[in-house]
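Please see the structure below; I have some questions.
Note that one protein chain of the assembly has been removed; the remaining protein chains are unaltered in position.
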Amino acid sequence: MYSEDRPPMPRGARTLPRSYYTDPGFFRAELESLFYASWVHVGRSEVLADPGDYFTREIGEESVVVLRDAEGRASAFHNVCRHRGTRLCRSDQGRLPGALQCAYHSWTYGLDGRLRSAPHMEKVEGFRTDDYPLHAVAVDAWDGHLFVNLGDSPEPLSLHLADLPGRFAPWGMESLRLGARRRYEVPANWKLVVQNYSECLHCPPAHPQLNRLSHYMSGENDPPHRSYLGGRMDLKPGVASLTMDGTTARRPLPGLGAADRRRVYYYAILPNLLLNLHPDYVMTFTLWPRACDLTEVVCEWHFHPEEMARSGFDPSDAVEFWDLTNRQDWELSGLAQRGIGSRAYTPGPYSNREELLFALDRMVCERVQKRG
Amino acid sequence: MYSEDRPPMPRGARTLPRSYYTDPGFFRAELESLFYASWVHVGRSEVLADPGDYFTREIGEESVVVLRDAEGRASAFHNVCRHRGTRLCRSDQGRLPGALQCAYHSWTYGLDGRLRSAPHMEKVEGFRTDDYPLHAVAVDAWDGHLFVNLGDSPEPLSLHLADLPGRFAPWGMESLRLGARRRYEVPANWKLVVQNYSECLHCPPAHPQLNRLSHYMSGENDPPHRSYLGGRMDLKPGVASLTMDGTTARRPLPGLGAADRRRVYYYAILPNLLLNLHPDYVMTFTLWPRACDLTEVVCEWHFHPEEMARSGFDPSDAVEFWDLTNRQDWELSGLAQRGIGSRAYTPGPYSNREELLFALDRMVCERVQKRG
Partner (left out) sequence: MYSEDRPPMPRGARTLPRSYYTDPGFFRAELESLFYASWVHVGRSEVLADPGDYFTREIGEESVVVLRDAEGRASAFHNVCRHRGTRLCRSDQGRLPGALQCAYHSWTYGLDGRLRSAPHMEKVEGFRTDDYPLHAVAVDAWDGHLFVNLGDSPEPLSLHLADLPGRFAPWGMESLRLGARRRYEVPANWKLVVQNYSECLHCPPAHPQLNRLSHYMSGENDPPHRSYLGGRMDLKPGVASLTMDGTTARRPLPGLGAADRRRVYYYAILPNLLLNLHPDYVMTFTLWPRACDLTEVVCEWHFHPEEMARSGFDPSDAVEFWDLTNRQDWELSGLAQRGIGSRAYTPGPYSNREELLFALDRMVCERVQKRG
């Protein structure tokens, strides 16, 4: 249960004014200061199994190619040919034949991004292929999760993640494998999705199924960190995991101790990864802001390969539970976006159970102001 | 017939420049000065038969809930929860169980708008439910028509309507009941819809059916009033009402004298109610500006309950006549919008039969300038 002696919210803590959620200019500033200048979750390492495997992602208005290079390292590049700017990779995902070739004039780049050949450029005075590598993007991995950073001089990912890698090591996330993926268009600002994820006061009215499995006042939040927010909730007695009926045929993940087998952890790793750790599976929500009032959310369910190999493995008890819960949340987030858009909206009071939301507001504003 | 000694238009009276119809900034100024600051028609009292009955309307970008409260009075509120701004009512119309409850965190408001309960807020220092009523909106009724006013200190509705209530009392509008509703999206500025409604010079080329039933030069306009414009036309001999064939099985409304049984009255009650009074039915056109070049129009046909109770009652002779006429008008309004959007458009001369249009232009400009 929530501690009753937790520090109260600052007196007068309130939601922020309308423009924070509805102003296209503020949204653009967020793209600049958060999505183009910090570590953004892009997907899982397992997708890049072999050299030449790639996927593309749209970060704000930028298309980035993430690939496995010839030496087996993950690399990332802007998806833009250095000749006349043409987009290089057209598919969401695929395998490159040892090089990236532009479909327009056949400029060809190695998997390391270096320009290998540029037909008909040899006659151009002063032209050197070394001057035209693909524009590189920083990439790094944590326990199976890939992140890129479009900024000029990114801090190390390890600094961004702080103590999370140690704390979440027992789940063995790198060893897990994708069991299901669903994609949603949420008609709400990306921060409303994070805030909806960061409190369970809405669980009793909005999520009767979830509320049967975990008491909404169980667990506790961590003190907010500069790059993540989160906490845990407890499963009710007799409940094995968050699934449609609270039971599961899956064994707990092998590294978990007794306490973690009774809990679900929810963390928002800013700006765009919501990580949801269950006794028997790990869920990732990746947020892609498309407009100040539109967010694409990609949900993935990751399971232990030994469970997936067992006959009769069926992820649908977890998938259907969360798909139902997600749809309830997206509707509420959309209602919040629409209501906040009213000129009658005025900032309202946060309760003591909404301290992560208050923390998010401050962190986002600090980042935007520092950048501005 | 139009009087030939009516005062002529001011010399050089012309339509207004392009921006009046096409500039999103001017459109926004109109929302501010007319739709957010004067009496706007929202619907009929009969919809709110019992306490808890409600409907919602989108006025510009604002959502308003209009409801019947516990004492039987009509009330109106911004559709925004005072906690985190969530939209409260999701349906166009419905019945509330004695209270408005936010779907997100169960903040609960009485039908009088007062906050009754706010879970988990009791621990917040200084929090008092009395401080968080729903934001109220002024509401008033005239003869069965409901109006709201989003402004801070609205003038009385009776002042806005001036002499109309007395003049239209014979139609007994409050006693009438809805017989049909049609909804249209008109690709034109809302003022072009009002202007199209306010002259019948276009009737011979555009409305051959209407022109068979009433001579376009019959009747006369009232002198323009600061909040309404209108006049009347005469039915041709042998024509009983505006229906597909000019006949009707319906008896005239019981309060009408002999003269009014031979006439059709057309009034634009600014900014958004077009009222069309026939011998045997009353029509309302409610205008909802959606963009400088898009207007939603809701048409309703209202009949006497005794006629509706008669076996064989069929409103379709009136509905089909006006649906046909409306579609002719919406096409012309759309052509006007597109032509006016050209840089080659220059203000053109108004004839003496277009004095209501000229009056509308001046009234709108005065309102926008006063507000600016």
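For clarity, chains are labelled A and B in written order, and residue numbers in each chain start from 1.
Note that in this section a residue touches a chain if its C-beta (ideal position, glycine included) is under 8 Å from a C-beta of that chain, and two chains touch if they have at least 3 such contacts.
Computed from a predicted structure; not experimentally measured.
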Contacting the left-out chain in the complete assembly, out of A:11, A:123 or A:370: A:123
Touching residue (missing chain; options B:73, B:167, B:251 or B:353): B:353
Hidden partner chain, touching residue among B:99, B:206 or B:324: B:206
Among A:95, A:135 or A:290, residue touching the chain not depicted: A:135
Contacts of chain B with the absent chain, listed as residue ranges: 8-9, 11-12, 15, 201-202, 204-206, 332, 335-336, 338-346, 348-353
Sites on chain A contacted by the missing partner chain, in the whole complex: 36, 61-63, 78-88, 90, 103-106, 119-121, 123-127, 132, 135
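By definition in this document, only the chains that are shown with their structure count from here on.
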Approximate Å spacing (C-alpha centroids) for the pair chain A, chain B: 47
